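Only one protein chain is missing; all other protein chains are in place.
Per-chain residue numbering starts at 1, and chain names A and B are given in the order in which the chains are listed.
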Amino acid sequence: MEFASCDVLVVGGGGAGLRAAIAVAEADPSLRVAVVSKVYPMRSHTVSAEGGAAAVIKPGDSLDAHAYDTISGGDWLPDQDVVEAFVREAPEEMLRLEHWGCPWSREPDGSVAVRAFGGMTVERTWFAADKTGFHMLHTLFQTSLKYEGVQRFDECFATRLLVDDGRCQGLVAIELATGRVLGITARAVILCTGGCGKVFAFTTNAAIKNGDGMALAYRAGAPLKDMEFVQYHPTGLPFTGILITEAARSEGGYLLNKDGYRYLQDYDLGKPQPKPVLRSMELGPRDRLSQAFVKEQEKGRTLKGPYGDYVHLDVRHLGEALIDRKLPFVRELCLKYENIDPVKEMIAVRPVAHYMMGGVSTDIQGATPLPGLYAAGECACVSINGANRLGSNSLPELLVFGARAGRSAAAFAARQKTPGTAVSAQAVDEEHRLHDLLGRRGGKERIATLRSEMQQAMERSAGIYRTQASLEEGAAALGKLSERYQDLALDDRSQTFNTELTAALELGYMLELARAIVASALWRRESRGSHQRTDFPKRDDQGYLSHSLAYRGEDRAPRVEALPVTITRWPPGERVYGR
Amino acid sequence: MPEAVTLVVTRYRPEQESEPTTERFEVPFRKEWVVLDALNYVKDRLDGSLSFRWSCRMGVCGSCGMMVNGEPKLTCGAFLGDFLPGPIRVEPLRFFPVIRDLIVDIGDFLRKLRRVKPWLERAEEKPLGEGEYLQTPDQLDAYKPFSMCINCLLCYSACPIYGLEPSFLGPAAIALAQRYNLDNRDQGSRDRLEILSGKGGIWECTFVGQCTEVCPKHVDPARAIQQYKLTAAMHWLMPWAGGSR
Partner (left out) sequence: MSRHTAFHPRWYRPRVSVWWWLEKRAYALFVLRETSSVFVALVAGTTLLQVRAVKAGPEAYARFLEWLGTPPVLAVHALAFAFVLFHAVTWFNLAPKAMTLRLGGKKVPDAVIAAANYAGWILASALVAFLMLRD
């Protein structure tokens, strides 16, 4: 076992992690900051974000408008003080990224261009063609190379947080290339490990989205907030689940059912117009659009395909010139993976799991209830997204809260004593656990089988619409899978880059998070945003204007409590689109 | 359409062997399947110890580069149907040290990337309060293709110079340096001149051109390198010319 130490340890090298690391390096150059990531930073899932990042800079827009759109988009579950801070800091963070070289798309006069996006009243979404996340991540990664004080532990897989004396003091990770177990102590830890979309069967998410940091925090005693809120993106490709960006709709695409009818008009989302109307029809919020698909499916008006039902996304009327200028990646993906050219044909799409509004509970500074542990990005729940995230809010969230968590972790670390020897003993224990796992003989369960059964159970029980019965069935199924998980069989006993061991550890994280999702969904007996219960179809502000907080219980089953939402200037109102 | 297709996959388990071997796997054939799907089928159902990198499966993260029938490809975009009737050879990316099975070490690239200073350099920063640096769509077009690099390193596997000359910076690193050189907001060209025109720099390149051929994102690194040869030569001839560019 090998030991290393630093002052601030960032887990995850995506948008939030890299921004946090830079923030620490700039806030206090005397601090040693390390970034631990199970993949090289440029492989992080930030890279696949396409549509854009919202921030108020154009005249005619206002911080209050962005805040209102976000709060109403989140069905009044977002914490309003946090949203106010977010909309205020987003423009500065985005400009800072531009100064770092991000190639934002431009107006003819050279200023940054913005476009419309779902649920926004004003055009405020900055974009870099339709590869915004890619350009943001690479800008952050390349800029981070400037800072000599940032040390990277690439391809190191975190397995456990070290907690002693009531605070988080580091973690244990496997150095994948050698199999060596590393104990890295730190005076503060920031989790930026992303979401856990892979608990579902159909998802836009990459293989690496297994909720590692969420599970590590959960196991260390930190609560997970609002886990029941899972965003289904309305337009993913069937079979692969590859994301077709919302920008296709904000540029003017239509969603059509099997009769060629723009069905969203039947679901209180406005009247169809030839050009896109903000906050209406195809520019409504993602949860409502995904729910409309399910209703169409129940009416038998969706098309049937070899990989499930789908509807059509029609962008033909936008013309080749616009598609090549504003949606080139969409065209490339459709041509390659579906063999269709969106300039001439309609794209088959269906809702797929995409984003976790929930995550490790943090305050406005990015601090979790566990001292020394911070979180930012999709793995955290601050909460600015509430019950449903608006498209183009999550990329600025990475910057704003990555920076906040970095600064507050830096301030905290500077005040702490260096970690003592108690954590070293914990680290050694963890090394033994990992070696035991690797050396275990017998076992008859296969990772792929359990993983697939978990994903199917989640689609069935905790999809777009949920009932008491479906959720209870899901909870029971997940309980059984968790038992069977104890009897896993591994083929790979090597120390060198053992991806079967990491897959087994990831499955363990996902099973815990799946149970937390289901338990939180059972707790919330109302329908709000993306959590829809057919047995409790109305929003209940009396009983549930609160976040759910899921704690890991003694018997490993989740225990859910309430945390009231912070309301400042926008009392709960009716969530209206298209009117 | 056949029912199944054979993969011939490189295996390398350093604890057991000192040289790689190959193993044959029969996988189902589906017309929507890419080589990556076939590899995942092997790992899930046939042999859990097969190790390879992958993540986004949509050609944007750059993790899944491997040699397929001797050509560097992103396995998430290489359809099985294009390689029928098989058998299909899957090997680790060429010209990199092999850690395990299909996984190579890319540390050399990362060290070289850092040396070319791939970030925006300014003599003086504009305060954030003054807004963005102006950049017209045409100015963006000047460097845009070079900014599309996903660091998948297929170009390194296609470049015989990289295979023969260990000091060569390589296509992607030079293309990324040029991406910043051509960005109208950047003022760091002079800083990059020494490393790009020194040992291991652009003058190692003999314009084989295969890097551009295999690039899945149409970055055209060969163009970046030849362009810079002209720039560097002008600089050598007339070192006084051109401000910071």
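Everything below uses one rule, namely that a residue touches a chain if its C-beta (ideal position, glycine included) is under 8 Å from a C-beta of that chain, and two chains touch if they have at least 3 such contacts.
What you are looking at is a predicted structure, and each value in this text was computed from that prediction instead of being measured.
Asks: Using the touch definition from the top, which of B:V9, B:L50 or B:L110 touches the missing chain?
Replies: That would be B:L110, which touches the missing chain.
Asks: Among A:E2, A:D324 or A:E561, choose the residue that contacts the chain missing from this document, as touch is defined above.
Replies: With A:E2, A:D324 or A:E561 as choices, the missing chain is touched by A:E2.
Asks: For a quick check of understanding: of B:V27, B:A78, B:V98 or B:A175, which residue touches the chain that isn't displayed?
Replies: Going through B:V27, B:A78, B:V98 or B:A175 one by one, B:V98 is the residue touching the chain not shown.
Asks: Tell me which stretches of chain A touch the chain missing from the display.
Replies: Touch with the absent chain occurs at residues 2, 152-156, 175, 177-178, 180, 496.
Asks: Which parts of chain B face the unshown chain closely enough to count as touching?
Replies: Against the left-out chain, chain B lists 12, 14, 18-20, 70, 94-95, 97-99, 105, 107, 110-111, 136, 138, 141-142, 160, 163-164, 206-210, 213, 220, 222-223, 226-227, 229-230.
In this text, only the chains that are shown with their structure count from here on.
Asks: Counting only Cα atoms for the centres, state how far chain A is from chain B in Å.
Replies: Chain A and chain B have C-alpha centres separated by 27 Å.
Asks: Please give the residue numbers of chain A that touch chain B in the complex, ascending.
Replies: 39-40, 42-45, 47-48, 57, 92, 95-96, 98-101, 103-106, 108-112, 131, 134-135, 138, 142-143, 145-146, 154, 177, 206-208, 239-240, 242-243, 333, 336-337, 446-448, 490-500, 503
Asks: Could you pull out which chain B residues touch chain A in their complex?
Replies: 13-15, 32, 43-45, 47-49, 51-63, 77, 99-101, 103, 105-106, 110, 113-114, 118-120, 125-126, 128, 131-137, 139-140, 143-144, 147-151, 176, 180, 183, 185-186
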